[in-house]
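Just one protein chain is left out here, and the rest sit where they should.
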Amino acid sequence: MAYKKRAENRGFEETRPIEAKVGVIARADGSAYFKIGNTAAYAAVYGPRNLYPRFLQNPQKGILRCNYNMMPFSGTGERVRPGNSRRGREISLVTEKALLPVLDLEEFPNSVVDVFIELPQTAAGSRCAGICAASMALADAGLAMKDLVCAVSVGKVDDKLVVDLDSSEESYEEGNVADIPVAMLPNSEQITLLQMDGKVTKDELKKVLELAKKACKKIYEIQKDALKNKYAVEKVL
Amino acid sequence: MSKLLAKEKDIVVPGEILAEGMDNLPGYGTYRVNDNILAGRLGLVSIEGRAIKLIPLSGRYIPQKFDTIIGKVDDITLFGWRINTNSAYSAVLPMKDATSEYIEKGADLTKYYDLGDYVVCKIVNVTSQKLVDVAMRGPGLKKLQGGRIIEVNANKVPRIIGKAGSMVSMIKEATNCQIVVGQNGLVWIDGEPEMELITVNTIRKIEEGSHLTGLTDKIKEYLEKETGKKLEIRSVK
Partner (left out) sequence: MYNNLYYHVVKLLNAGKRMDGRGLLDYRKPIDIEQDIIKTAEGSARVKIGKTEVIVGVKLEVGTPYPDTPDEGTIIVGAELLPLSNPEFELGPPGIQAVELARVVDRGIRESKAIDFKKLCIEEGNKVWLVVIDICTINDDGNLLDASSLAALAALKTVKFPKYDEKAEKVNYKEKTSKKLEVEKEPIAITVTKIGGKLIVDPTTEEEKVLDARLTVITEKDGTLCALQKGGDAPLTSDEVMQIVDIAAEKGKELRGAL
């Protein structure tokens, strides 16, 4: 059986429509909103700030602490019980690893940069949306960053290689599915997040990574615009 | 071939290519990768001769030696006070540097500065581990009484003060408020309630429009409209 058509006639290499906005949470030092299809993520950055407990402090540089959380009403089916879940903790970990390579925290020994990612609505691709939002929020917070971080899920649905799996593709039952979230630095094309659920051949992996690269470059342009728009000259006086 | 891609006052995001070729030099906030100069943070492009640097638009305050800041007394110890600097690092104010008078050992330190008091102090030392020492001997260094404190973007403080104090002097003249601007982003305002509000609103406008040209004129216009006073833009020695 072949996978013939995606919802809304989307191209196999096309992402769902994307919306991005920066500076959405006034109390945070940096913040952003990233929506792809029906998956939406808020990210707020607080820091560099005081870090307790003491034993977590690193005297050589600041640490990055990420927390990914789904709001109870954000799941595609049942309510998501609030609180720590193993899945949430793993995603928080890989999110931190995805963002750390672009940051230079040597100017802030013994301190912490906290990143809080909250999703009010999810429909597959939530960890990638979170990383895209977090990356803009970190830039908005004025941190030294070599590059932004872009993330998107790529993979295989039945016989087709696809970009940005939606929830029906994630749970596709008529064939094999491989779901591969990727985070990339758009300028150096280096990969900072790579996970996979499913099966692919080596060749297929090579191909989808190329697709991810292209999609990430497009996402970078959207993130760039969102950041520049916040400081646009037209408003104000 | 060398090519300057960014212009003066462009807002750029991390990873954006500012110049190609070896003709330009990477200044603050930028870095070189092979033949290109890239933005190393979100910032405003400033070109000085061959050097390209970025002026930060956001970011929490980082304590610097010789800065005059407004701190808050967070704790009282045997030897002095612990001061909150509105950054990731608190500062120590030793007894011996606290006032122009001599404080005896064992004296009740709350009589000088109590918990929650705001003080204008000078940073005299910052170690590599960001341990900060402050002192309050000298003109203008004192406890603040009355008035209100607002928090501003520390990166905008130079604009709020203006060249040789011209901006803040203009606001003082228009509103008759006492104003102290801390390099750490805290601003103290004391005056008639309506005038305090106009001062706050003016400072917020400066924050938002800090990267615009002709800002001083626009602020002058705004102040004249709000206070009905005729103002001159002058420098203060």
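Here are some notes:
Should a chain be cited, it is by its letter among A and B, assigned in written order, with residues numbered from 1 in that chain.
Simple rule for what comes next: a residue touches a chain if its C-beta (ideal position, glycine included) is under 8 Å from a C-beta of that chain, and two chains touch if they have at least 3 such contacts.
These numbers come from a predicted model, not from an experiment.
Only one of A:P17, A:P72 or A:G198 touches the absent chain when the whole complex is considered: A:P72. Checked against the full complex, the one of A:A123, A:V163 or A:L205 touching the unshown chain is A:A123.
Set against the missing chain, the residues B:G116, B:P139 or B:G228 yield one that touches it, B:G116.
Counting over the whole complex, subunit B has residues 72, 115-118, 144-149, 193-194, 196-197, 200 touching the chain that is not drawn.
In the full complex, subunit A makes contact with the omitted chain through residues 24-28, 38, 42, 44, 46, 49, 67, 69, 71-79, 82-83, 114, 116, 118, 120-123.
Just so it is clear, only the chains that are shown with their structure count from here on.
The centroid of the Cα atoms in subunit A and the matching centroid in subunit B are 33 Å apart. Within the complex formed with subunit A, the residues of subunit B that make contact are 11, 13-17, 29, 31, 33, 38, 40-42, 56-60, 62, 87-90, 128-130, 155, 205, 208-209, 211-212, 215, 218, 222.
Considering their complex, residues 29-30, 47-51, 59, 62, 102, 104, 107-112, 139-148, 185-188, 220, 223-224, 227-228, 231, 233, 235-237 of subunit A touch subunit B.
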